[in-house]
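All protein chains but one are shown at their positions in the complex.
In this document, chain identifiers A and B correspond to the written order of the chains, with residue numbering beginning at 1 in each.
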Amino acid sequence: MIYLQGIKKSFNQLPVLKGINLKIEKGEVVTILGPSGSGKTTLLRCLNFLEKPNAGIVQIGNIIVDSEKATKKEMLAIRKQSAMVFQHYNLFAHKTVVENVMEGLIVAKKVKKKDARHQSERVLEKVGLSDKLHHYPSQLSGGQQQRVGIARALALNPEVILFDEPTSALDPELVGDVLSVIKSIAQEGITMVVVTHEMSFAREVSNRVLFMDEGVIVEEGTPLEIFHAAKEERTRRFLQRISGESFFTPLKEQVN
Amino acid sequence: MGKAFDLMLIIEFIPTLIQYLGITLQILAASIILGLVLGIAAAIPRLYKIPILNQLVILYVSFIRGTPILIQLFLVFYGLPAILLLLFSIDITRMEAIYFVIITYAISNGAGFSEIFRAAIRAVDYGQTEAAFSVGMTSRQNFFRIVLPQAVRIAFPNMANSVIGSLKDTSLAFTIGVMDMMGRGDTLIAATAHALEVYLSLSIIYYIIVVMFEKIFSKLEKYFNRYQKADVTAVA
Partner (left out) sequence: MTIDIPFIWIAFKEIIKALPITLILTIVPLLAGFLIGIGVALVRIYKMKFLYRIANGYVSFFRGTPIIMHIMVIYFGFPLLLDQLSLRFDLGIQTNKIPIILFVLIALTLAAGSYLSEIIRSGIISVSNGQMEAAYSVGMTKFQAMNRIILPQALAQSIPNFTNIFVGFLHTSSIAFLVSQKEVTGAANIVASVNLKFLEAFIAAGIIYWGITILVEGISFLLEKKVTAYNRGGVS
């Protein structure tokens, strides 16, 4: 279970998160939508203290941290409860695919090297990369790299996996592969928080959708409620614009 | 070895030593100007792959990169008179030591500069040349109007480092008897037996000059980069 209370964060006196309260049940898949600059990525990064909130309480599993007096030890404990999949993959550039997945197991979970290798190979099989174990990230396509990123998170068997726009750096034809891997994980009952622009993903996979704007959660509900019966004007306008954009993208590409 | 350490002497020596800074700067300026000429001349055969000359330049650069400046200094000091005498019967054994130093440092700088120029010109995106051709420029117009100005910007930080390195290297000129700051320091040591204080004074002078050069160069670099987007470097 994840519990956030009164999370506030500012950059150079500019408030980005204005007091976020949120509760996520075990096994829930939560999608966060919102225009750029709405604070959705910052919120995700506050969950594992890649950004330290200025105020508020973060709880993941049985670790509770008051961010105002968070110690290094507490931040580390929170991070060990979670894992993250990054927009730009952030695979360890000097390690092979299987070493990337093993790294967290060996260092953070203190798993024996041999066991870590077995576990990693199993997870990599799940994401369809058994044939790339000893490749370096630079030898993989973006889609393959992101699947390694997912495997690296999955192998740690965390309370929650945080996805930060996992498909937005990918070429359009590679998005499908990665999304289907994320979908299959979602069906296994792992708690996930996903920041994304993929509306179809939000609609089909998540149990709950949050719409954020200007540092607050404007509206939340089931995908059905948000996509077909949004109460807030801001939400409706955003969804309209997004669908409009996707309508115009092919045209824009032709012009370029 | 020497007399008791006297902190005040460090300050007292500075005015005496700094009178000879002019010689140091003369060596530096002359060797850099000659080095620039030599560097450009050496970069051309490399860029245009002129046979024989290209190989000769490679050898020249490799030798300079491969030997200490001190050895180069001795080779010029003892070798140049021998060669000139042998080939042209010109006797320069009475030439002042400072000229040997300038020649050595010019040869040394020339090798370094030629590599810097070459790398900088290569580093300019070929798309720039294509764009220049596309608007109807000739090769020469492209080189002088488009490629060179951008290459200068790329080369500048390395040039600045070279100049500062060269400035520090001038401290070895005294080994063949040049009366620069170091040479004067030597005579001061002979006269006062306060070697440590003399070297500390010299260190302070060199440090101040180097810092001044660094400040000037960083100002110039900002000027050259004025049309570049600020580089975003995330310091951990």
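Criterion: a residue touches a chain if its C-beta (ideal position, glycine included) is under 8 Å from a C-beta of that chain, and two chains touch if they have at least 3 such contacts.
Bear in mind that the values here come from a model prediction, so they are computed numbers and not experimental data.
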Candidates B:11, B:40, B:56 or B:82 - the one touching the absent chain: B:82
Option from A:109, A:203 or A:236 whose C-beta touches the chain left out: A:109
Candidates A:13, A:36, A:71 or A:138 - the one touching the absent chain: A:138
Option from A:86, A:201 or A:238 whose C-beta touches the chain left out: A:86
Identified contact with the non-displayed chain, of A:40, A:117 or A:152: A:152
Absent chain, residues of subunit A that touch it: 48-50, 72, 76, 79-80, 82-84, 86, 88, 90-96, 103-104, 107-109, 135-140, 152-153, 156, 162
Subunit B residues touching the omitted chain (full complex): 1-2, 5, 62-63, 65-72, 74-75, 78-79, 81-82, 85-86, 168-169, 171-172, 175, 182, 195-196, 199-200, 202-203, 206-207, 210-211, 214, 233-236
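Note that in this section only the chains that are shown with their structure count from here on.
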Averaged-CA centre spacing for the pair subunit B and subunit A, given as whole angstrom: 53
